[in-house]
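For this view, one protein chain was removed and the others were kept in their places.
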Amino acid sequence: MLKLPVSKMDELFSLINSERTLYMPLEKNSEICFDKWSSDASIRLDKLNTVKSPKDFFFPASENIAAFKTKGKEIIMDDIRSEIEPFALFGVRACDAESFNLLDLIFLNDKDFVDTFYESRRQNGIIITTACNEPEETCFCNVFNIDAANPGGDISTWIIDDTLYWNSLTKKGSGLTEKIKKMFEQADESEIADHQAKISGVINKLPFKDLSLDGFTGEALIEKFSSNQWEEICHTCLSCGTCTFICPTCHCYDIQDFDTGKEIHRIKCWDSCMYYDFTLMAHGNPRTSLLERFRQRYMHKLVYFPENNDGAYACVGCGRCVQKCPISMNIVKVAKALKYEGMK
Amino acid sequence: MQRVEGEIKQKAHELLKSGVVSSVLAWKKGDLVYDAAPAFFKSPNALEDMVYNGFCCSNLSKYLIEKDSENEKVLVFLKPCDTYSLNQLLSNHRVIKDKIYAVGIGCDGKIDIEKLRAKGVKGILEIEEDGESLKIQTLYGDETCVRRDILLEKCLNCKGKDHMVYDELIGSELSEETALGDKFSQVDELEKMSSDDRFEFWRCELSKCIRCNACRNVCPSCTCRKCVFDNPHSGVNAKVNVTDFEENMFHIIRAFHVAGRCSDCGECTRVCPQGIPLQLLNRKFIKDINNFYGDFQAGETVESRSPLFDYNFEDIEPNVISKGRGIN
Amino acid sequence: MQDLVKEKPFKPLVVSFCCNWCSYAGADLAGSSRLEYPAEVKIIRIPCSCRVDPLFVLRAFQRGADGVIINGCHPGDCHYSTGNYYTRRRMAMLFSMLDFIGIEKERTRLEWVSAAEGARFASVMNEFVGELREMGENKRLGDIRCKE
Amino acid sequence: MSASALNDIREEVLRISGANPKKCMSCGKCSASCPASFEMDILPHHFVKNIRDGNIENLLKSKTLWKCLSCFACVERCPRAVEPANLVEAVRLAVIRKKGENYLKVDDIPEFIELDNEIPQQLIVSAFRKYSK
Partner (left out) sequence: MQRIGAFVCWCGSNIAGTVDIDAVTKSAADEPGVVYSAEYQYMCSEGGQLAIRRAVEEHGLTGIAVCACSPRMHETTFRKTAAAAGLNPYMVEIANIREHCSWIHKNRESATEKATILMRAAIAKLNLNKPLFPGESGVVKRALVIGGGIAGIQTALDIADAGYEVDIVEKSPTIGGRMAQLDKTFPTLDCSACILTPKMVDAAQHDNISLYTYSEVDEVSGYVGSFSVKIRQKARSVNRELCNGCGDCITKCPVKKANSEFDEGLSKRSAIYVPFAQAVPNIPVVDRENCTRFKTGKCGLCEKICGTKAIDFEQQDEIIEREYGVIIVATGFKPLSPERYGEYLYGQSPDVLTSLEFERMMNAAGPTGGVLKRLSNNEKPKSIVFIQCVGSRADAKKGKTYCSKICCMYTAKHAMLVKEKYPDIDVHVFYIDVRTPGKNFDEFYRRAAEQYDVNYIKGMVGKLADEDGRLRVIASDLLDGKQITIDADLVVLATAVEASPDVRALGTMLTASMDQNNFFTEAHPKLRPVESPTAGIFLSGVCQGPKDIPETVAQAGAAAVKALGILSKNKLIGNPCIAESNELLCNGCSCCENVCPYGAIEYTEKEINDHGNRNNRRVAQVNEAICQGCGACTVACPSGSMDLKGFTNRQIMAEVDAICRT
């Protein structure tokens, strides 16, 4: 473990930026989001979660994946793949860091169907996490065994009073650390123990800390699926995509074509299961009602995903949906409403 | 407020029990103190969770759309500003008046929890409304705040405390004008800027758009079965904004499609997760309509006809505006 | 080297919507009177100016138009009696909104051209293209994908 | 008086009166309705025409200015809402402002008003202007 006075952080960022493009939560146009660091940027590491999760660094909202054009009556396909520059994300929270592992399960796990666009971004990105000093009332990462005091990623950091603690966890992390090591002093893990305990203390007071997901298993699928709770909880859902688009783990996308007049761009873009045209096919849509789409989202996160991925829920407890849903619907409410369905 | 909540609950209880209505559309208490979600209540027992407090911001009229297909009557509670939306929906035939029982309820302005967070208040556990001041308990100590400072943007430009349509009123004495000034002041400010600065301003704001459609889906005037932006046959559909142009187009067209029908309820601004002041676009249209064609407020009456579906022989020429010789 | 590369004069792309009954006929008259106006102007025939959806105007800008001009019958002369009155309100709203978000107001125009006003049609087009030449390329409302 | 000064007066008269002499169709209804017309050198319809044509100079000197009773019969009767009395009033004002000297002293006014509290404000103001020439 290494450490460095907070006053030298700018110097550190400058050094990392010289190695690879550095992104971190910045305030710009009264919005805080991950953006390209510069010496005069307004850094907002105090902000717990950016509204937009940093998942778009690996899985962007839209991406051109192919292009075609015609020459006379001939169709020519263009290669539009571009080289991904190495980059680093600083200030990623434990929950968001875990979300990348979940996305890996989708885009990388099946070796026959690797999303190479995602893959090259993953390979080129280093995730530097920061422990959460002041968890919000909407946080429930502990439910998924994520520890805000041990935030994970390639490198974990803690900002405790005037000191930044730095700990590499992976080979990629160590690689970067090696290059900038000269700035740091050595530190001992015991130095952060008190701080970690303090964070755990706050987490123990969080309103949703006791949320239980017992019983959300494949065996209970039919009972959960056919629960009559769904109708009641989905009734006032607006079918907007807020929850999906700010969720760090949602990963559905659509493929659409755009004719620029000179060529066709084939665009991969985020989709939301809350939209009525999600899974719309030539014959129609297998999910015609709001209830079905709403149910899909939560069944996917809480039942289907863990069933297919060794029990990993497609949720990291970041609390974004709890904060931002226009009608205050969120995964916590759903989990509570369905708690007893299918419990033996 | 608590008394009004009691009366509202009692009214709901009474109408549900007597069978006048088969469901009640109101707000439901959640786990967090500021959580007041719109919800339907179908039995008198369920009414226990009903709540009416400073966080009940949702404009419930949106949920009345196409309730006519169901053969039942809904009791709905509407704040003064929500009744404009209901009227507009009635005049667009999106709601059938016979299928609803509208109770107008008083409102003294609703609280924007995001404004509280923006003040740096974290880990909010309890909020106690004590007249004009709020006592807030957080994970990190107690705070206080002046209520007026964290009112929703829409409440700062309140349209007034009169209900435009209702079957009966409850707690209208609660109503208190919260309007602080001219509702067009922000539009005026922007108009005074140079074209370049305005462009810069809207680029900054609209570039934040994540195209989640919350503004559209919450809007009581956006009631299309299938939005042009969702319709693959329209030629303009897209699921995300790939370029600046798409960000601009989505919001210009959305504002245009509700121009003359927008009841200025401000839900678009409230629900935008990115905090884009979308209501300004609608306000600009409202201001223009007022200036060019005479004062008009959509939803004031059911009979009112959108100025865009009307004309006058002497209407202003668009070039006069676009050449800057007219208003601005 | 730079001096040798002759800079191409800017040719604005103009989409001109003309109603079938008055303005299109006016444009025809400009043609049969051999009244010149810039070739940058391309005309789309529509039944009435009230057929112009703001989406079409935005679409033209997206695809690289530098100016959009809508032409209809003079107020009171509409073939469909009231169409152009609606156009006038709609375009007043649209133009004002474009201005509000910072798009140069001179890029959009609504003109009344009767079937007898061939000369006027030509002079309006000349004037409009002249203004656009001075203004230069439409950068604010274009779609980068369509420009490459 | 220079042409531009006269034009300025004309603009000012149009602004103050808010009337539009171009609406006049020369029907003469104003003159016909005017109870003071027998004493006027320039009849109301002619007055309007002069303003429309920009012949301000002779209006400034005309008897009509001081013979107009401001009874508004012409305004009431004018079929085209031209408001001749307002034009006369505006020219009168232009003259008064030029003269810069009031024969009726402001100090005299309270006494004057005490005669009758019921006197309409407009009458007092009109009379004040008229007799302070």
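When the chains are written out, they are named A, B, C and D in that same order, and each has its own residue count from 1.
Here, a contact is a pair of C-beta atoms (placed from the backbone, for glycine too) under 8 Å apart; a residue touches a chain by one contact, two chains touch by 3 or more.
None of these values were measured; they are calculated from a predicted model.
K.L.:
Mind giving the shown chains that are in contact with the missing chain?
P.N.:
If we consider the entire complex, the absent chain touches A, B, C, D.
K.L.:
Residue by residue, what part of chain A touches the chain that was omitted?
P.N.:
That gives, for chain A, the contact residues 70, 72-73, 259, 261-262, 284-285, 288.
K.L.:
Touching the absent chain: which residues on chain B qualify?
P.N.:
Chain B touches the missing chain through residues 69, 91-94, 222-228, 231, 233-235, 257-258, 305-306, 308-310.
K.L.:
In the full complex, which bits of chain C touch the chain not displayed? Write them out.
P.N.:
Missing-chain contacts on chain C: residues 13, 15, 20, 24-25, 27-28, 30-32, 34-37, 39, 42-48, 50-56, 59-60, 63-65, 76-77, 79-83, 86, 90, 122, 146.
Following the convention adopted for this analysis, only the chains that are shown with their structure count from here on.
K.L.:
Can you name the chain whose C-alpha mean lies closest to the mean of all the C-alpha atoms?
P.N.:
B
K.L.:
Approximately how many whole Å separate the CA-defined centres of chain A and chain C?
P.N.:
Using C-alpha averages as centres, the distance is 46 Å.
K.L.:
Please compute the C-alpha centroid of chain B, do the same for chain C, then give the distance between them in whole Å.
P.N.:
37
K.L.:
Taking each chain's centre as the mean of its CA atoms, how far is chain B from chain D in angstrom?
P.N.:
Taking the average C-alpha coordinate of chain B and of chain D, the gap between them is 54 Å.
K.L.:
Going through chain B residue by residue, note those that touch at least 2 other chains and give them in order.
P.N.:
Touching at least two other chains: 242.
K.L.:
Got the chain A residues that touch at least 2 other chains?
P.N.:
Answer for chain A, listing residues that touch two or more other chains: 258.
K.L.:
Classify the chain contact graph as line, ring, star, complete or other.
P.N.:
Topology of the interface graph: other, matching no listed pattern.
K.L.:
Mind giving me all the chain pairs that touch?
P.N.:
Those chain pairs which touch are A-B, A-C, B-C.
K.L.:
Which chain B residues qualify as touching chain C in the complex?
P.N.:
Interface residues on the chain B side: 187, 190-191, 195-203, 206, 228, 235-236, 242-246, 248-249, 252-253, 255-256, 259, 281, 284-285, 288-289, 292-293, 307-313, 315-319, 321-324, 328.
K.L.:
Show me the residue ranges of chain C that touch chain B in the complex, using the header's touch definition.
P.N.:
It comes out as residues 54-55, 58-59, 61-62, 75-76, 82, 85-86, 88-106, 108-111, 140-145.
K.L.:
Touching residues of chain A toward chain B in the complex: what are they?
P.N.:
Interface residues on the chain A side: 28-31, 48, 51-52, 61-62, 134-138, 202, 205-208, 232, 235-236, 238-242, 244-246, 254, 256, 258, 267, 269-272, 275-277, 322, 324, 326-329, 332-333, 336.
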